[in-house]
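Excluded from the complex is one protein chain; the other protein chains are retained at their positions.
Which chain is which? They are A and B, in the order written, and residues in each are numbered from 1.
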Amino acid sequence: MNVELKNIHKHFGNVHANKGINLSIPSGSIQGILGENGAGKSTLMKILSGFIQADPGGEIILDGKPVVIHSPADAIHVGIGMLHQDPLDFPPMRALDNFLLGQSGGLFPNRNAVARDFRRLAEQFDFSLDPDSYVDSLTVGERQQLEIIRLLWLGARVLILDEPTTGISASQKSKLFVTLKKLAGQGMTVIFVSHKLEDVEHLCDKVAVLRAGELVGEAKPPYTTSKLVEMMFGKVITLGARQPAQGGNAVLSLENVSLEDVRLKIRNADLEVRAGEVIGLAGMEGSGQGLFIRACAGLVRPVGGRIILNGRDMTGKSYHAFKRAGVNFLPAARLEEGLIPGLSLTDHFILAEEPDGLFIDRAIGQRLAEERIKSFNIRGAPHTPVESLSGGNQQRAELALLQDPLSLVLLEHPTRGLDIESVIYIWGKLKERCRSSTAIIFISSDLEEILQYSDRVLVFFSGKVSRPLDAGKTSVDQLGQLIGGKNWADMGEAYD
Amino acid sequence: MIRDRLGNLLYQLAALLLSFGVVSLILISVDASPWEAFRNMFAGSFGSLRKFAEVLVAFVPLLLVTAGLLVTFSAGLWNIGVEGQVVLGAIATTWVYRFFLDSNLPPALIIALAILGGMIGGALWGSLAGLLKVFGGVNEIFGGLGLNFVATALTIYLIFGPWKRPGVASMSGTVPFPDEFSLPLVENLRISPWALGIALVGIVIVYFLLQGTYFGLRLKAVGKNFRAAYLLGIPTWQYSMYSFLICGALAGAAGAMQVAAVYHRLIPSISSGYGYLGLLVAMLINYQALWAVPVALFFAALNIGSIQLPILMKLDSSLSGVLQGVLVLFVLLASGMQQKFARRS
Partner (left out) sequence: MTQETLLIGLAGVLASAAPVVFAVIGETLSERAGVLNLSMNGTILLAAMGGFAVAYTTDNILLGFLAGMLIGALVALVVAFASITLKQSQVAVGFVLALTCRDLSYFLGSPYMGVPGPRLQVVPIPLLSDIPVLGTLFFRQDFITYLSFLFIFLAWAWIFRTRSGLMLQGIGEKPAAAYIRGANVTLMRYVYTVIGGALIGLTGPAYSLAIRAGWMGTISGLDGIGWIALAITIFGGWNPLRGAFGAYLFAFLQWLGLVLQPVLTQVPSQVLQVAPFPLMILTLLLVNIGNAEWVERTLAAMPESTRKFFAKLLRAMRASPPAALGVPFISRSRKRVLGGLYRRICARGRKLRAVFVKY
């Protein structure tokens, strides 16, 4: 099926997520959609799959005919099926029920016939899926396979895959690629959304690159990696004057640390962080950096190895013990995990201080709040509830809540969604901390931010942790390839 | 800000009028005059000193329970188990009384010990729901409900079993305690100024606890955002447990009052549903301690005033419960409407 997108716009409030996108995808091809987080890829694909509607004026044309897609059900009706990044399936139910759910038909589905179709499709693509197994016992890769055969069964002729290679094993990935090529060979249109260069280069017949909501260009094989990287991140940035770290004492050491969660395993990671140093953690969302930073905070207990803080073994201690020892963690979800909606700025500053007696002295709290609001340049009054602050001001408030003195700050996406002014201000404040020998570990999906502000960088790729790279000697291009899983062997000392 | 307040007030007023309207319709449907019914209820609660004293008798446990619930609601917990905590307070009080039945201690000390025992009993029962919630992941609503039934069964077991009256056990409860075990009552009335004092002290303590102390602020933080409160360094699960203990103690005090000042023995329905009614009061005042006293007094007056209805108008006294429930329901719906319109505009 030929897919044509004409003049697609989408606004979310003040955010212009898609800016007049025109794209034409011929039948039987694999189209790559490349771009960093927040470039507008997902929005575009959600529009095509009926999850959201584009602003009026745009058009979706299938095989020459304009179509109107109101809902995902409409989309599958006209032959568009989407595989979401977080599988939208039903974990406690059986694979066959997941497969069947949503198919229209009589009240009593013929399970035997459906199971036959299931097995036939699974066999056709060499998937070893058991229709009777429960979905929560399947791997992410198998859940994808289930979703692919389901969409095909429902008659999808355009298949959209949103970041499908996140969280699946290498062998599942190669099987997925074989399948997608086979489908394209059968005349299917495959749209492959990713920010992994390696995957896109390996698979796609054509690549469209999105940046900040705009389609900045298209490319065909043979691909030049550096050119793709340049399109993704804008012109190659010449780094400003970086401030190298002073050599301090070791604040935090991870020795042979192993971590596990439902999706990922990190094996035997080592790291030594010195006072005043900034470590950037790079990697695609869900590659293990979140687990890693939580382990550094004591929020996740390692299944092996030791965590040493200022010379003391802290393995297995709680976050509160880490906090008393001078570690603070600022999570990415500011209003979900960082601040308390419904409480004012003053309340927050009082909470962050050690209680002084039984009763709160509101006057002192008020003074404290005024002082911090001034020194952190927060646009808000002491009585302002935190949820009515802007994102940048919430982040400033979080910084203002940090203990003093502090040996280590852990930050998750400290500047995500913030305006430039706030970004510069926040890093200024953080660097101030570093000069008083606080160490910083932060996660960011902005590679320029990582290279600009870190001394050393750790790259994460599906649970693998790179050796620390010297940020001064690494380029955005190199980093972009590493987070996409490329060139790990060339790093020489990289380990599993 | 001021417009918000005004809007709020308008919606609340509308809810109040609507609920009286609905109850009037219900009354008309059974051929009763709404005006007469409301007038009789008013007269039945404020018409004489004796009647007003009865209102205060109901007000005491209701206020104590509401005070306790304000603490658990602040911590984001739906302590439906409060009913059982009242019962266990009453049981523990009875147990202390029975223990000292033949002792030579001064009665005042025994009363104090019995009330203290009631508070401890309620707190322990509350901590059970808390432990289930904090360490077992059992929702406090279901854990609490289950414990309520167990508490009621325990009362009946005690009344018909180990603590039964000599001769034949009956639903009228255990043997009444001697007069000196009663909290001193106002002459010719059933209200004890001591009980009233304890209830008022309870709500004042809770008010200051929630408004002015570090404890209260941290409790609110835990209730509004458990995760963020933990990251800010607040020992979250401990605070959840504290709130169950405090609420349990206040509910236990309510149970103790029922035994020490009202019934002077353990009866099967010792809690009189004040636990559940307290939940309604707490919801109606939108969890603000300042309003607890007038609203609890209003609800107690409705309860007592409605006692006159069967005698004067051949209407069932449960009208008070209908009015209370409809009022809370409309206030909930009104605030939902208000939020919906706010979202849309």
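In the analysis below, a residue touches a chain if its C-beta (ideal position, glycine included) is under 8 Å from a C-beta of that chain, and two chains touch if they have at least 3 such contacts.
Treat the numbers as computed from the prediction; the structure is a model and nothing was measured.
From the options B:6, B:49, B:156 or B:311, the residue with contact to the chain not on display is B:156.
Residue B:132 is the one among B:132, B:196 or B:289 that touches the chain not shown. Summary of contacts with the chain left out: across B:143, B:216 or B:233, the touching residue is B:143.
What subunit A contributes to its contact with the hidden chain is residues 49-53, 70-73, 76, 82, 84, 88-93, 97, 100-109, 260, 300-303, 316. By the touch rule set out above, subunit B reaches the unshown chain at residues 26, 29-30, 78, 80, 132, 135-139, 141-143, 145-147, 149-150, 152-153, 156-157, 160-161, 276-277, 279-280, 283, 314-316, 318-322, 324-326, 328-329, 332-333, 335-337, 339-340.
Here is the rule we go by: only the chains that are shown with their structure count from here on.
If each chain is reduced to the centroid of its CA atoms, subunit A and subunit B end up 49 Å from each other. Considering their complex, residues 319-320, 323, 329, 331, 336-343, 347-348, 350-352, 355-360, 401 of subunit A touch subunit B. Note for the complex: subunit B touches subunit A at residues 208, 212-215, 217-218, 220-221, 224-225, 227-235.
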